[in-house]
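Working notes, beginning with the structure itself.
Here the complex is missing a single protein chain, while all its other protein chains stay put.
Then we have subunit A:
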Amino acid sequence: MSLWVDKYRPKRLDKLDYHTDQADRLRALVESGDFPHLLVYGPPGAGKKTRIHALLRELYGAGVERLRLEQQSFTAPSKRKVEIETVSSNFHLEVSPGDAGIYDRVVVMELIKQVASVNQLDASQQREFKVVVLNEVDRLTKDAQHALRRTMEKYMATCRLILCANSTSKVIQAIRSRCLAVRVSAPTEDEIVQVLQGTCRKEGLSLPDSLARRIAQASERNLRRALLMAEACRAQQQPFDPDQSVCLGDWQLYLKETAKKVLEEQSPARLLIVRTRLYELLSHCVPPDLIMRCLVTELISSCDGTLKAEVLTLGAEYEHRMRLGQKAIFHLEAFVARFMAVYKKFMDEVIMADW
């Protein structure tokens, strides 16, 4: 437990650093004795998991922190073995069914059935339900989500689900309506700065305010990233220097560089160069929609004001099409090509106007 992210993760609802109102309400929910299925959603690094674990601890006490790792295997209808890792305590079970790929439906059904069909032994002392935490629900296939729908109602007596997702847009309406949605918004920069300062104080370090703010900005309101960055800064230089550089992730730098290449020159030859860079990014498991988003952000920041709206529209359209398609590279490249065409036309017009 040595990275700051994990070391100083708040364990209880009342230790949370921000969204304290929400924490209070969650506590009230638990104290009422029963609670509905939860759908916790919010951007990455906002503290969804932290809240879920704090909630579980509130429910069952310190026992939930004794975790064990299990490999479970299921047999799909096509006789194929599906293996998946679960993290469980005596009171709950946590799983990312998205890891099973297209067989996630089997995992969801079997696993929940398995957990829910067994009652708690000592119901008088504990809650009479177990909790199943499903991570990355937005990665689930439609089939699995529909399977989940039925299971949620059927095993309501012995089992509560806590779903965790980045966005509700990919969770079907039926599930959304069966859950109490809890939105965990990303912390503001001020809150991140506070958390960083507090963490450094606990480590016995003093973090200059300007550096903390720069880290907060660079982290894009992702607290996990901010903490990791701060620790990377510490590894880089001790004690902190207010002017010290903040390391971005390699993929971020690479993407920025790619955007710069697009802006430098607009030609089919340059498109080839950009393509190899896109390939490189994709092969490093960077999600294509993230590539698209970052590219658009980078390009817009260096575009003329009149172009911004158009580029944004383009980006939205191409991202949507990319979700429909199969080969991300075709769509990313098509976007780059289209942007090049638009940008070049605009630049040519500007030059003509200057004449």
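By our rule, a contact is a pair of C-beta atoms (placed from the backbone, for glycine too) under 8 Å apart; a residue touches a chain by one contact, two chains touch by 3 or more; residues count from 1.
Note that in this section contacts and distances are computed from a predicted model.
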Checklist entry - For the complex's missing chain, which UniProt name, "AAA+ ATPase domain-containing protein", "Trafficking protein particle complex subunit", "Ubiquitin-related modifier 1 homolog" or "NADH-ubiquinone oxidoreductase chain 4L"? => result "AAA+ ATPase domain-containing protein"
Checklist outcome for this item: Contacting the left-out chain: of A:118, A:157, A:180 or A:232, that is A:232
Checklist outcome for this item: Sole touch to the unshown chain from A:241, A:280, A:304 or A:349: residue A:280
Checklist outcome for this item: Among A:34, A:190, A:209 or A:250, contact with the omitted chain is made only by A:250
Checklist outcome for this item: Checked against the full complex, the residue among A:28, A:67 or A:118 that touches the missing chain is A:67
Next on the checklist: Considering the complete complex, identify which of A:28, A:157 or A:290 is in touch with the unshown chain.
Outcome noted: A:290
Checklist entry - Residues of subunit A in contact with the chain that isn't shown? => result 1-3, 5-6, 44-45, 49, 65, 67-69, 85, 87, 96, 135-136, 222, 224-225, 228-229, 231-232, 235-238, 245, 247-251, 253-254, 257, 261, 264, 266-269, 271-273, 275-277, 279-287, 290, 318, 321, 324-327, 329-331, 333-334, 337-338, 340-341, 344-345
